[in-house]
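Excluded from the complex is one protein chain; the other protein chains are retained at their positions.
Each chain carries a letter (A and B) given by its place in the written order, and its residues are counted from 1.
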Amino acid sequence: MSIYLKLAWRNIWRNKRRTLITVSSIMFAVVFALFLESIERGAHDLMVENMTRFHTGFIRVQDFRYEDEPSLDNAFRYAHSFSEAIRVNDDQIDFSIPRIETFMLAAGAEQTRGAMVLGTDLEGEHKLNNLKDRLTEGRFFESGDGTAVMGEGLAGRLDLAVGDTVILLGQGRFGMTAAGMFEVAGLIKHPMRDMNNQLVYISLPDAQWLLSAENHITSLLVTPTHVSYTDAVAEEIRSGLDNDELRILTWPEMMPELLEALKFDRAGSRVMMGILYVVIGFGIFGTILTMTMERLREFGILLSVGMHRLKLALVVFIETIIISFLGVISGTVLGFFVVLYFYFNPIVLGEEMENMLQEWGMEAIMPAALAPDIFLWQGLVILIMTTVICFYPTIKIFTLNILDSART
Amino acid sequence: MNLLNNVLCGFIVVTINVSAGYSQDATVIIQRMEDVMRGESSYSEMTMKIERPRYEREVSMRTWANGEDFSLILVTAPSRDQGTTFLKRHNEIWNYVPSIDRIIKMPPSMMSESWMGSDFTNDDLVRESSTTEDYEHSVLRSEMYEGYDCYVLELVPKPDTPIVWGKVLIWVSKDGYMQLRVENYDQRGELANTMELDQLVEFDGRTIPARMTLTPAGRPNQRTILTFQDMEFDIDIDESFFTQQNMRRVR
Partner (left out) sequence: MNMLLSISWRNIWRHPARSGVLLGAIIAGLWAGIMVSALTNGWVQQRFDNLIQDELTHVQIHHPDFLTEREPWLFIENADEILAFLENDERILSYTPRLLSDAMIQSPLTASGVQIRGVDTESEKQTTTFHENLIEGAYLDAGFRNPILLGAQLAEKLNVEIGHRVVMSFQNLDNDITSGAFNVTGIFQTASSPYDERHVFVRSEDLNELIANQTIYHEIAIMLFDESMSDSLTMDLNHRFDGIAAESWYELSPELRYITDMGGSMTFYIMVIIMLALAFGILNTMLMAIFERMRELGMLMAVGMSKLRVFLMIMLESVILTLTGAIAGLIIAHLNVNYLGKTGLDLSGVGGESMAEFGYDAIVYPVAVSNDYVTTIVIVIITAVLASVYPAIKALRLNPADVVRD
């Protein structure tokens, strides 16, 4: 066996240029396949992340009754120890935000409108969706200072400006009347018109006081350090909680339509991937085919001087396998650096996108995903593809007519 | 059947426009039933007990009503809500909250919300169910109910009428024409909620059920109970009483 290996090895280095071209064709195939999937995954991850941060958050802990009946009656007890409890030994959790969400009436001097009141932790919200950047006037509240920040649209409808008083009226926990006056500390511009016309932010302690819901929240938003940890973190919270009245929802459950849209995109990307495989397959096949033809004369001579066809075929097969491995390994290494580069220096989308996304608190970039499974799978796919192609010279040797080959 | 509106307006009856009925018997019964209670204006004191799986809450109030279009409700207990008033003028509701000293008109978007945490919605306060050309009615049977010999009437809404029920059953006592039970059914024929009226008491010369219990179907441990402590009929009150100024003043 080792003699064939040695022969094959020597053959490979006998014609360095030829080997180099073949290796490079495989190498680039790997790089392109890796890059394509990393970009695709990176863009999707970012989209999921952006949409999730913007809309629902990644993981939501709430009372199991809250989903069907989103009323304050279905708030749950939340103390500091609670957030400590779910954080124990978990470096996959980045931060969590306790929230009280309820629908109330907001009134100015003359006008009254329905409003979505969000009692929350400002720092957490900012970490989740850059809330502070949406401020257009005034300032944000301090925890418990009795001031509110509201959407420009709602403020306009109620004829309120910074410094005026907004009245919030509604129902607190267990049917208690909730009524309070809040100074408008600042205005925000929410990119979604509906939200801009409805949102009122107050600090969590203020909301708990207003709604007679001391130590209670309607939902806890947990943000993992990476979107891919969502399920693991959700599972950990689930097992760590001793309260079986709480439900843990993850973003795919909260935004099934986003997941569906992603599936649609993924299907398209897979078709693209298929076309890429055809292209690189042809590239590799072209080089190997030409290489084989170039060597037909050599094979003919070897066979005519008495070398056994099986042995020759074996040597050539080993050669091509070595070349494939060289190609795939060098491709993976080069691909790693390419992906790494685009991971740290994401593709920047046009200025138009940038202007639009700024309003949403998102960056107009498309980073590459750095995921080990991509390297594993793409490397494997191309290795299999090349191995299949490598049967060509072997088959050719078995069917070679010695006389014909000597003539070329 | 809009019971809350009727309660607040002082008619603890289902008011049906007599001319529309095709069953003479049923029409006569309903007419008698209305006569038992009819009064142009009224004053009452009552308690509303809200029962929920996880809590109970009791609200005491006084109400003044003039016809179907005007009523004023003053909350007297619990202390946190004391002084809160609701004013109904035609189909608008106004709410005064003393702690913020503001009168706020309930916007349409809030109409589907629960009224003070009860099984009634804000819309129940203003919905005019007295446009009673809306039902076809007939006598279904006679039976004993809670010791009273009762007619059981069936009311079916006419097409295109803004009524959600598939049908309504009403139990009326043959003696005294008192309404004792109402069952509202959905369009599949399944029970949606039940109103029971009991504890007969004489107020201001009329004997009426002083307690009404509204039980939504399929919601265990949940109901709303209204109990009258006092009631006066045909009091001296007119439209000028039902003003925003009075919302703050009334005691």
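Here is the rule we go by: a residue touches a chain if its C-beta (ideal position, glycine included) is under 8 Å from a C-beta of that chain, and two chains touch if they have at least 3 such contacts.
Just so it is clear, the structure is predicted and the values come from calculations on it, not from any experiment.
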- Task: Out of A:A109, A:A232, A:I301 or A:I347, point to the residue that touches the absent chain in the complete complex.
- Result: A:I347
- Looking beyond the chains shown, say which of B:E51, B:D69, B:E136 or B:D186 touches the absent one. B:D186
- Contact residue for the chain not shown (choose from A:A109, A:A161 or A:I275): A:I275
- So which of B:Y145, B:W165 or B:F241 would be touching the chain we can't see? B:W165
- Message: Could you pull out which residues of subunit B are in touch with the chain that's been left out?
- Response: 90-92, 108-109, 111-112, 121, 123, 126-127, 157, 159-166, 184-188, 192-193
- Note on the structure: It is residues of subunit A that touch the chain not shown, namely 17-18, 21-22, 24-25, 28-29, 32, 35-36, 39-40, 43, 47, 50, 153, 156-157, 191-193, 197, 256-257, 260-261, 263-272, 275-276, 278-280, 282-287, 289-291, 293-294, 347, 349-350, 353, 356-357, 359-360, 362, 366
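FYI, only the chains that are shown with their structure count from here on.
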- Note on the structure: When centres are defined as mean Cα positions, the distance from subunit A to subunit B in whole Å is 56
- Message: For a test of understanding, state which residues of subunit B touch subunit A in their complex under the given definition.
- Response: 50, 52, 54-55, 57, 80-81, 84, 95, 97, 99-100, 102, 104-107, 109-110, 113-114, 116-118
- Item | subunit B partner contacts - residues on subunit A that touch it in the complex | 73, 103, 105, 107, 112-114, 167, 169, 171, 174-177, 179-181
